[in-house]
Every structure is written in C-alpha cells, then in structure tokens.
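Handing you a structure now.
Note that this complex is displayed minus one protein chain, with the remaining chains in position.
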Amino acid sequence: MEIAAQPAETQEESVNYLNVNHTVKSWLLTLDHKRIGILYLLSISLFFLIGGIYASLIRLELVTPRGDLLTPEMYNRVFTMHGVIMIFFFLIPSIPATLGNFLLPLMLGAKDVAFPRLNLLSWYIFIIGGAMMMYTLVSGGIDTGWTFYPPYSSIYSNSQVTLAGVSIFITGFSSILTGLNFMVTIHTMRAPGLTWFRMPLFLWGMYSTSLIQILGTPVIAITVLALAFERTLQIGIFDPKLGGDPVLFQHMFWFYSHPAVYIMVIPGMGVISEIIASMTRKAIFGYHFVAFSSLAIAVFGFLVWGHHMFTSSQSMYQGLVFSLITYAVAIPSAIKTFNWVATIYKGSVSYDTPMIYALAFLGLFTIGGMTGLFLAAMGLDIHLHDTYFVVAHFHYVMVGGQIIAYLGGLHFWWPKMTGRMYSEIWGRISAVIIFLGFNLTFFPQFVLGYLGMPRRYHAYVPEFQTLHVLSSAGASILALGFLMPGIYLTASLFFGKKAEANPWQAYGLEWQTASPPPLENFTYDPVVTHEAYDFDSVKEIQEAREKVAVTA
Amino acid sequence: MSAHSEHHVVPVKVYLAIFGALMVGTALTVFVAQFNFGVLNVLIALTVACIKATLVILFFMHVAYSSRLTKVVIGAGIFWFAILIFMTITDYRVRQDWHVGLGSLEKPAAEQPAAPQPSGSGH
Partner (left out) sequence: MSEHAEHVPGLAHHFVSMEQQKEAGTVGMWVFLVTELMFFGGLFLVYTIFRSTYPLGFEYGSFLLNMPLGLTNTIVLILSSLTMAMGVHSAQTNKQGALQMYLIVTLLLCLVFLGIKTVEYRSKLHDHLFPAYTTYNPAIKEAEPNNHHAVPQALKSEVRTFLWIYFLMTGLHAFHMIVGAGMLVGLIWMARKGKFNDVYNSPIEIGGLYWHFVDIVWIFLFPLLYLSGYHLNVGH
C-alpha cells in the first residue's frame, strides 16, 4: 500500500467515528458503516443474552430425569425460543452484520458500503423483527421447534406461530440487504490495486456469505409467509388434510436453512484465516484454495438440503444424491482446515487471545464437521436422526465454530473498533474457560445421542442422568466463560490503554488507519501494491505513509 | 465500467421491434392454448414465455449492452432458481408411490381420487 494523494490532519488531534458527536440521534440516524456495526453488536449481544437464558433453563431442566422444573409445554417453548433467537437473531447476523459491517469497507479501502441508507434500514428492519420476536416471547412464545414443521405448526400448535413467522419474514430482509450491500461493495468499490486475489480471505468469506443470503433468504421468506397464511386461512399448501404436502414445506425450509448454516460458519472461517495469518506472521498456505473453498462451500451448500429429510417421505434415491453431495461439501471445509494447519506449521506463533480462539476453532470445528459425515450417511442417520448426537454436532459447528470465531474476531479487531486494548490475561483465561466448558457441555451429548437420547424431550430414563449432569455442569462453566468477555471488554472501554493503529503488526488496509478509524475511514486514498498477507512489507508501508504525512 | 457501456443508447426502432415480438409471442401462446396437446401445452407456453422474458432482459433491460458482471449475476439467479425447482421435483418424480404425475393429464376425471390425497403420504 502506498500513498497516492494528500493526507489531511495528523493523528494526534484525530476526530474519529466515535468522538465526532455523542448524541443519541447521531447514532440512530447514522449512515456510517462503523456505527451501524456497533449498533448491530449491541443488539445481537442482547439477543445472545436472551437466548443464553433459555439455554440455561434447558440445561437446568435436564439435570434430573423427571421433568420437574418446567412443564412439558413450557419446555417446548423454551427450546424453541432458544433456537429461534440464537439462529435468526444472533448467529446469522453475528459476524456479517457486526464485524463485516465494520471491516468490509475498511479492508476494501472504501469510505463506506455502496448503499449506506440501505445499511441503516437493514438495522431498523432487524430491530422491528426483533421487537416482534420479543413480543412473541412475552405473549406465549412458540412451541414448534425452530423448524416450524407443519402440520403441527399450521394446525395443532397453540402458540404464536403466525407472529413468529412474520417476525422471521421481516428479519430476513435485513439479512438480504446486508448481503446485497456487501456483494455490490466488494464488486465495485475495491481500492486501486486491490485485485480479487489480493483481498483478505475474510472478504472472500463475506462474499460467499452474501451469495447465500441473497439467494437463500427469499425462499425462507416466502415459505414462512405461506405458513402464516396456511395457519390463518387454511390455504392447504402444507396441510395434508386439505390436499397439501408437508414434505414440500421441508424442502422449501431447508433450501434456505441448510445454506444458512454456512451463513453462520463461512464468516467464522474468514475470521480464522485473518487471525492465523497475523498471529503466525505467515501468508495463508494455499491462498487461492482457501478463497475458492469458501465459494465452493456456498455453492455446494445449496445442493445438500435433503440430508435433513432422510427420515421424511423423501425419495431414497434422491436421498442418495443428497448424501453424496453432502460428503462432497466436506472437501472444501477440509481444504481450509489443512491449509490453516499448514500455515501454523513453522510459523512464529504468538499465543494472544485471538490465536487461542483460532486454535480452539480448529479443534472444535473439525469434530463438528467430522460428526456431520456420520449424519450424512443415510443408514446411520436413521439411528442418529433427532437424537442428541445431532444436537451435539450442530452445537460443535455453531458454538465451537461460529461463536468461537466471532469471539476471536471481536478480540482481534476490538482495538480497531474501540481504540482500547483489553486485558490480555483475562482474555486468555476466558478463552480457555470457554473451550473447557464447551467441551464438557457438548461432548457428553454425542454419547447420549448415540445411546438413544432423543432431542427435544424434557424427561428421560435415569441411566442418562450422569451424562446430562456433566453436560449441565459444563454449561454453567460455559456461561461463566461467556460472561467474562462481556465484563472485561466493557471495562477496557474505560480503563484500557489506548491502542495503536496496528497493535498486532498485521497486514491489511484496516490496520493502515488510526484506531478507532476517522470518519471516512482513511485520511489518504489507499492504493494496494502488495499481495495479501505480505507481512514483510508492513513496516515499509507504515514508514512510507508517515513520511508523506510529515511532509504534508 | 468502460465508458461505452455507460452511454449506450438503444435506438427506438429496437424497442418497437421488441414490443412487436412480445405481442406476437402473446398471440401465439393464446392461439396454441386453444388445443389440447397434453403435456406439450405447458412446454410450448413456457418456451414462448422464456423467449419473451429473454427479449425483455436483453433489450428493455439493456443486458445485451451491460457489463459481464451483470450477466453473471443474472446467470447465477437463474441457476439457483433451477436448483430449487430441479432438486425438489426430482424427489417427487422418483418417489415410488407418487404415481399421479404429468403423464396422467389425459386421464378422465373419474379415475382421479375423489378425496384429495397428499402427494407425500409416505409408505
């Protein structure tokens, strides 16, 4: 990166996006992608807390074999609300809408995303959808499971299915707008010299994610809309009594909801690529393969949805095809994992907090991915379908993959976002606590599921109690681990020492501007002259920039 | 982002010719729909509709003169739409108990089940 044109003010008296003004109105009407990222960060943290409370209730209930804490009806509502809030209101927006919003224009060397107004609109849509979901929650919740399968959801359920459906319909548009904005921004607003194959791998991840958001989300939108009509007007599309087909719902639902799993995990993979490269001071091994594997996952991810339907009346021949393609999706994920490991090999690794998260991700995601292959095998899936094995599998991918990566990314870019350093020692301690608590929570569930414990049951046979108690104990450790970053990160805002522009000596345009960044991201017009992850050039670039700043 | 795609103005003649073609297409579809060709009816109607849609996309929407990126975006959209339709419909077509299909168009009404039956009723 070199300086093409004149710099503006010097770093000392810097006006940045945080201190430019402090009114509530300036935040609520902001068009700045960085502030919108912060707004998203605050809102999804709230939803994570609510979803977490539901998770605690589930684990508390399952300490004893008899359902003595919650009634069966209440338990159904609790696990459904846990799933709906965590998936639609935390996991899907987590990395794209917070880190993505904040970093994407910075990494591209652009002043903002292509459509700042749509960006703000997407947050408001998210808040409206979230408010409706909150209302659903206090007015009785839903008890269908997050999958909303008819005919239970369309006829028999006595809960707020219509309201929840409309809420998800609305929230979907926020996701679509984010994806649209990112895709157009990456295509049209890259800085001079920033070719596709010089882009940070995080951006490849964001691009692949946007692809899924754009192409998948409309289908779930129309599906839940049809479900809402089905419930209110009995239209007979999904209800077999009226000539409809419930399996059609499953097809339409999973056409989005399987790729949605990749909306959750691909951004996490992007974050891990950034962290591993910076913390080992090496270019990612096989950059092109890692970049294209993101795209490959996004594309193949759309061809595998039927593996959720092996035990429905889906044709078994079609099931074979879905099973085969599901195995194929494991290939790009494996490429990524192997390349990360190859990058770490003989690198000069520094075990800062983000790196601990990245290493945790590697292990946990591998377990999550490998157990996915068990479930992709049609015969084995008959045994494991709807057991705790499935629950453990997707928590290993979602929590062990996505949330770990999200936390790693949050720690990695926290100095950039806030201009403050957090307490490194607390960061490391909490990362280790989360890793241990997570494994204690979910590993016993693999065993439980294999032994035949069905998911979504609120009582169970006494033999399973030991494993369930282990899992609940792990959950309390995990909860502690999740609370800690909330505390020390908040504290860092007040007591943390000021962060430099590039605290990790990392490569990338986002580190070539002040922390926190100024209003329009850069005080100069960035030009990219090096390949991605060219760590040898970091010093040289910085010196060149300072020289120009001084002469001006 | 080259300058020539920026300022390309499609001549009015082209617009009128496309409009004429769309009208002819509409007339053709309605004319063919009078006859009962069985499955062919749908195929003909969809073929004509696809041609009409292509004309609108290429000329009214200027895609014939647009950047490659626009073309890729459209191609991707159509491809994913095809995945949705194709992967779902193949499931229905290869189910063993799913016998009520396109081929039964000519069957008289009496042979149809009186009560509606779910297509995915399982075994």
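Miscellaneous remarks
The first chain written gets the first letter, and so on, giving A and B; residue counts start at 1 in each chain.
Simple rule for what comes next: a residue touches a chain if its C-beta (ideal position, glycine included) is under 8 Å from a C-beta of that chain, and two chains touch if they have at least 3 such contacts.
Bear in mind that the values here come from a model prediction, so they are computed numbers and not experimental data.
Of the options A:Ile36, A:Ile50, A:Ile85 or A:Leu180, the residue whose C-beta touches the omitted chain is A:Leu180.
From the options A:Asp245, A:Glu274 or A:Glu510, the residue with contact to the unseen chain in the full assembly is A:Asp245. Checked against the hidden chain, the listed residues A:Ile58, A:Leu91, A:Ala110 or A:Ile434 yield one contact partner: A:Ala110.
Taking the complete complex into account, A:Thr223 is the one of A:Thr223, A:Ser423 or A:Thr441 that touches the chain left out.
The set of subunit B residues touching the chain not shown comprises 1, 3, 6-7, 9-10, 12, 15-16, 18-19, 22-23, 26, 29-30, 33-36, 41-42, 45-46, 48-49, 52-53, 56-57, 59-62, 66-67, 69-70, 73-74, 76-78, 80-81, 84-85, 88-89, 92, 100-102, 104-105, 107, 109-110, 112, 114-116, 119. Against the chain not displayed here, subunit A makes contact via residues 4-5, 110-112, 114-116, 176, 180-181, 183-185, 187-189, 214-219, 221-223, 226, 229, 233-237, 242-245, 248, 251-252, 520, 525.
Note that only the chains that are shown with their structure count from here on.
Of all residues in subunit A, only 187-188, 211, 215, 219, 240, 242-248, 251-252, 255, 302-303, 305-306, 312-315, 317-318, 321 touch subunit B in the complex they form. Per the touch definition, subunit B reaches subunit A in the complex via residues 1, 69, 76-77, 80, 83-84, 87-88, 90-92, 94-96, 98, 116-123.
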